[in-house]
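Missing here is one protein chain; the remaining ones are kept as they sit in the complex.
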Amino acid sequence: MLNPDNHSAILLIHCRDRKGLVATVTRFLAEHNGNILEIDQHVDEQHGVFFMRAEWDLTSFEIPDQAIAERFKEEVAEPLNLSWQLYFTGRTPRMAVFVSKYAHCLHDVLARYSSGEWKVEIPLIVSNHEDLRPLAEKYDIDYHHIPVTRDTKPEAEHQQLALLREHDVDFIVLARYMQILTGNFVAHYPAGIINIHHSFLPAFPGARPYHSAYRRGVKIIGATSHYVTEELDQGPIIEQDVIHVNHRHSVDDLIRKGRDLEKIVLSRAIWHHLQRKTLVFENRTIVFQ
Amino acid sequence: MLNPDNHSAILLIHCRDRKGLVATVTRFLAEHNGNILEIDQHVDEQHGVFFMRAEWDLTSFEIPDQAIAERFKEEVAEPLNLSWQLYFTGRTPRMAVFVSKYAHCLHDVLARYSSGEWKVEIPLIVSNHEDLRPLAEKYDIDYHHIPVTRDTKPEAEHQQLALLREHDVDFIVLARYMQILTGNFVAHYPAGIINIHHSFLPAFPGARPYHSAYRRGVKIIGATSHYVTEELDQGPIIEQDVIHVNHRHSVDDLIRKGRDLEKIVLSRAIWHHLQRKTLVFENRTIVFQ
Amino acid sequence: MLNPDNHSAILLIHCRDRKGLVATVTRFLAEHNGNILEIDQHVDEQHGVFFMRAEWDLTSFEIPDQAIAERFKEEVAEPLNLSWQLYFTGRTPRMAVFVSKYAHCLHDVLARYSSGEWKVEIPLIVSNHEDLRPLAEKYDIDYHHIPVTRDTKPEAEHQQLALLREHDVDFIVLARYMQILTGNFVAHYPAGIINIHHSFLPAFPGARPYHSAYRRGVKIIGATSHYVTEELDQGPIIEQDVIHVNHRHSVDDLIRKGRDLEKIVLSRAIWHHLQRKTLVFENRTIVFQ
Partner (left out) sequence: MLNPDNHSAILLIHCRDRKGLVATVTRFLAEHNGNILEIDQHVDEQHGVFFMRAEWDLTSFEIPDQAIAERFKEEVAEPLNLSWQLYFTGRTPRMAVFVSKYAHCLHDVLARYSSGEWKVEIPLIVSNHEDLRPLAEKYDIDYHHIPVTRDTKPEAEHQQLALLREHDVDFIVLARYMQILTGNFVAHYPAGIINIHHSFLPAFPGARPYHSAYRRGVKIIGATSHYVTEELDQGPIIEQDVIHVNHRHSVDDLIRKGRDLEKIVLSRAIWHHLQRKTLVFENRTIVFQ
């Protein structure tokens, strides 16, 4: 039986900007009887680069799903020298969640998962601690405890990568995972690891940002979700938000209030990623609407 | 010498949604060697209506400015049965400002005007009071005092309309103008009169919304900019914003804090209008990005 | 063993405003060797009413806990004709949660509860549907399914009130409970029933506010937490917040985005209530800082 969700496809495109790009891509879709559901484009004028996201209904599209990539490549992508990605909304992405001891982001992720807000599978949760196993068990999700020390990190990451492959994981969410991933690990998932950092980056990168925020006497605190790159807290930002605080708020208050920001900002970033609305270029994230 | 601003054109389009619309419009632009600067589209699925805004560089566009409307009509609009508007960024819009006694919105408008933030002409300010004449004079703008009472309103509006015609006014900003316009007046400027209301509509329409907000004990206050229609405070909303308040704030505090919201929200709405990013349909405002 | 939380007391006071009130209350605390941890006062100038919240450390306070009320009454409250409430932070409040079918607010409440963010007991969850029983069971909380129809409402409320008494419940949270409580029920818990409404009240009271918001074309949506009174959605507001939306958002998008607002706003209101920072007067809520 056909699920309506099986019926759309998404193209993410970027290339050197020039005339006629929108016309060429949309003509390809129109000529094969595709009904565009959403289209959004952007030109980075500084770099002269064109970006586009197009989503179209496959119901009466005349190219069968399995042939679309080939036909698009031949008819559009190669002639125009496009970089492109093709997704089908009918395929449910598989997401791994990495956690340490803080529960709030995991709670929020699992609540959305279990209520069907997101179209996603969570085949496993990975942690360097045992603390959140009971929470994972409430939702019947495999929980893998892989301790990490400075010395065992390479071996631990090796185990993690094996698990991710085994579970056919598409992308990873670091839901307050308190370990720094190596460049080697990150290289396996380019623009595929979403972190939440508990400050409005680039302010207060690294450890204990709420303590630093308190000391600096800021009047806002924030949270930042970004794709992980090799450099700590330097990756392309997907989503940020802040709330107002004042001199009455202790560090504990900042931590408490910040938790709400962290979980909401992380979940918004996951939403954008799941909708295939993100495209990374030059360490900036385009978030299509 | 050519001003770069003289070189782009904007099309606002809406029609019944169907396949191939983006392709057809963008092909028209591409075939005549137009470089699309920005394109945005939207489908109202409830009404089955397609909306689009396209802005393109005229520098090497092969159809001369004065012929674009005709050619677009023949080649695209009539065959597809589109509703459309065409604007040239080279033409500076002419805006009238209506005020009563409150100065803050007028101050904000004139500051932006005088510093060149907006590409707009302000040929005249109209008021039912004399109070703001000195402010208008600081900026050398004609100030017309047209008193309005219940009895004289038809005659006053007649005078106002004559002035607007005489000064070739494109659109009107009610910068805390404390008179209700008649349906007859409004009909002369459909989607062409921008009001600022000092509440988050639809809450607290009509008079003294800060007093009502205080009495209701709300924890936020807001401001709403909308196009004026015949029904008071019911027109399509362009922009809204709020700030947090608490039990300590007296009505005077709400009024003081609200002024900042009002001026910023009104100025954002004017900006969208000046960029030709707004399109009204079924009492809702599409604000293209 | 003494828990540090056992060592403070909170006074909420209101009375006709006059000179010397702060001095009298604080002298009472100082004379008995109480160390003030927090003090906040407010004067409603319109009604001429004085409000105060004082929290003080009981560690070296010279009046034993069980005698404080009597002594305060004799030495301060009766001479000054104060209305007052006394709380000890050592006593954990007991909260009932009422739900229907929507899970997001209950998820959020239970996550905070289980992680110890709030000092509260949740002895029971009451619902007019079975849907959320599995969620309650994840957290080992009694779940009482009491169906409600127009005809059975009096009997259903009778059962509910019996359960609340039996479980010694201090206050009730309506976490998207989709039934209107009768005035009789509400009268049992004055300023003791916290609701979350999915709009920025007073806009869009009653049913289906996101549909109304969509139709009106608002550029913000909001959520409001308030104490329940006999009139639907008219009770004193504790907390409100909004987010920006635009013409692209369908009703489903508004509902999805609104869920995040609802849960956060409700949880902030519960936090204020648990801290004994709220005091209702003339249908407005004072939220001490």
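Residue numbering begins at 1 within each chain, and the chains themselves are lettered A, B and C in the order written.
The criterion applied here is as follows: a residue touches a chain if its C-beta (ideal position, glycine included) is under 8 Å from a C-beta of that chain, and two chains touch if they have at least 3 such contacts.
Please read all numbers here as calculations on a predicted model, not as lab measurements.
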| item | value |
| --- | --- |
| Of A:Thr89, A:Ser114, A:Ser267 or A:Thr285, the one touching the omitted chain in the full complex | A:Thr285 |
| In chain A, positions touching the absent partner | 42, 45, 200-204, 216-220, 222, 236-242, 246-248, 250, 283-287 |
| Residue ranges of chain C at the interface with the undisplayed chain | 18-24, 26-27, 29-31, 33-41, 43, 244, 289 |
| Touching residues (missing chain, whole complex) on chain B | 103-104, 107-108, 111, 114-115, 117, 138, 248, 256, 259-260, 264, 267, 289 |
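One rule holds in what follows: only the chains that are shown with their structure count from here on.
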| item | value |
| --- | --- |
| Closest chain to global C-alpha mean, per-chain Cα centroids | A |
| Copy pair chain B, chain C: interface residue numbering same or different (half cut) | same |
| Inter-centroid spacing, chain B versus chain A (mean Cα positions, whole Å) | 37 |
| Where chain B and chain C are represented by their mean Cα positions, the distance between them in whole Å | 42 |
| Where chain B touches two or more other chains, by residue | none |
